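With one protein chain withheld, the remaining protein chains of the complex are depicted in position.
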Amino acid sequence: MADIRTEEMLMNVGPQHPSTHGVLRVVVKLDGETIIDADPVIGYLHRGTEKLAEDLQYNQIIPYTDRMDYLAAMLNNYALVHAVEEAMDLEIPERAEYLRVIVMELNRIASHLLFIGTYLLDLGAMSPFLYVFQDRERIVQMFNEICGARLTYNYMRIGGVKWDAPPGWIDKVKAFVPHVRKTMGMLDDLVTGNEIFLNRVKGIGAYDADTAIAHSLSGINLRCTGLKWDLRRNRPYSIYDRFDFDIPVGENGDCYDRYILHLKEMEQSLRIVEQACDQIPDGPVMGKAPKFVRPPAGEYFSAIEGARGELGVYFVSDGKDKPYRLKFRRPSFLNLQLLPSLLKGQNMANLIAILGAVDIVLGEVDC
Amino acid sequence: MTEDRRDDREAKHSRDSGAAGENGMVPPGRTAGKDAASSEAVAESVDSPRTVPPSAGRPGTESSDPEAGPAKGAAPAAERKAAGAARPAGPSKTAARSAAKKGESESPPDPREAPAKALLAEVLARIQATYPDVVEAAELTKFIPMFLIKRDAWRDVAAYLRTEEGLAFRYLEAMAGTDYPKEGYIEVVAYLTRIPEAITVGIKVRAPREAPAVPSLVPVFPGANWEEREIYDLLGVNFAGHPDLRRIMMPDDWHGHPLRKDYSPFD
Partner (left out) sequence: MFGFVKGLAVTISQLPKKKVTIQYPDVRPEWPERFRGIHELIPERCIVCGQCARICPTSCISLSGTRGEDRKLRLDTFDISFEICILCDLCTEVCPTEAIKMTGEFELAAYSRDELYKNMEWLYDNYIRHDGVRELEAAGEPRAVPEKAGERGE
């Protein structure tokens, strides 16, 4: 078999392909069914957020962050406000911190649910996609109640959050938690034991921890190799050191581990949400933030654990109310780097399985 | 007063080519002048904290801001830590780390400052022991030690920080480029992290704005590949030794580098 050489074929996957989750184009060079080279082409969704931000006040940038990783906009909001608050040493009211944690973890669950749905859809399973959307819809509706938008939340402000939770909202979240557990159990029954699914993801796209670290992977893409690296635990920010939760890690670093880690992480997020709902104190939700946010001159870097990995914000301030330079360290962007080397030598059909498991959002890749 | 406001609005309009502002008759020279003035001011104010004396042994003294910052932030941080310890979640990692670090008493300003200073001194001493005269400046940028490295030694120092026993900053956390037209250079910064201790140091390098070139970090950190491509694309920094230096965000036939401060889309 191996000595039969066929003519090389160059093929474009994307930019308009349902499995590329946005406008990603992968130029693959094929020898028969085998990929001999792959080159991701990005930038179709590049809006120049970083350049635009140089002309905007810090609070005005928050709606722009919504549009980066649009599946986890709360986390993006937080990454920016956290960076600025760190730079200015602002004190955040307790209740605001708890509300932030609750919405961030809910958003992480929503994002992971969507990953599971779309990933299985990529692999040919239609119904999980519909099931996860039912639960995600409930999260999205809760966000709609607390901040008035379903996707682009613009909820956090420098110094706190914009709205307090409406009456009964916390109870609603509490009641929602067991519901997600049920759905996760259902997904487990539906998919995790399925032989076709297992054949398609087990041992596919595997790499080890050293490769992952060298390529600056983060999030589940890093943890699937067995490395316990979660900024919520390793470099605690906000109030994450008050919660009891585990960092699930994989063993083989393959697509199956990445899939199962999404399920396991949702469970941990649910635990955090439960604890936060129990502990949340009363009080104000907006601290004493100056009207014009002017971080002292200097450069700052801070990072949080986003839904897809480490979401960092580097900014240079010149003491004005607009950043001199703002740079987002987007996890999807860096996670996608390893794709060409993962694809080399693989069967063409595995492209979808591997690409899907990287869990990218093109809004974030291109920024 | 109304006059002023309207000017403001119209200036905004003229900047925004998409908005259909038919009521605005703004003298073109005026807004341009305004813009120029403000950008000059930007450059000026950025100038002051940036002129760091090369005497590397005194971190955190070049500007009063870091001093003022921690003093304010100390109380809430300590409070939070106490609250965290009281709960079953376990002791805060940072506290444990700082205690283990040097045995220094981390009492006044901020508990994070002492370990950061110790780290700065330690890493600086080790770099200087191996590569004398490559560190042009060293300072604390909000608890992250930052070293300004000479361009020729950029990759060597990065490799040293990555591989050397006891340092082992194996994880390239982020890279960013910034344009400083007033000072005439473009700065590239890289944050390196030790996993799993989560200790981070930053290194940066400066290249002249005209024909900026910096040795590529890809042979040391493969993860720098796309970050460097992005910096090349948006700021025009040439990374010597990069295996695949192409534009990544903008189309291949694009002219200019958008993140430069003097970029104009109509060139």
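Order as written gives the chain letters A and B; numbering starts at 1 within each chain.
The criterion applied here is as follows: a residue touches a chain if its C-beta (ideal position, glycine included) is under 8 Å from a C-beta of that chain, and two chains touch if they have at least 3 such contacts.
Values in this document were obtained by computation on a predicted structure and should not be read as measured data.
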From A:Asn76, A:Asn107 or A:Asn154, residue that would touch the chain that is not displayed: A:Asn154
Per the touch definition above, residue among A:Leu56, A:Ile170 or A:Ile247 touching the missing chain: A:Leu56
For chain A, the residues touching the chain missing from this view: 56-57, 59-64, 66-67, 127, 131, 134, 137, 141, 144-149, 152, 154, 162-163, 166, 186, 189-191, 193-195, 198
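Throughout what follows, only the chains that are shown with their structure count from here on.
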Between chain A and chain B, centroid-to-centroid distance (C-alpha), Å: 24
Chain B-facing residues of chain A, complex: 42-43, 46, 48, 50-51, 86-89, 91, 213-217, 227-229, 231, 233-236, 239, 241-244, 296-301, 303, 310, 312, 314, 316, 318-320, 324-325, 327, 329, 333-334, 336-337, 366-367
Chain A partner contacts - residues on chain B that touch it in the complex: 42, 45-46, 48-49, 63, 65-66, 68-70, 72-73, 76, 80, 83-84, 87-90, 92-94, 141-142, 144, 146, 170-174, 176, 178-179, 189, 191, 195-198, 200, 202, 221-227, 230, 234, 247-251, 258-259
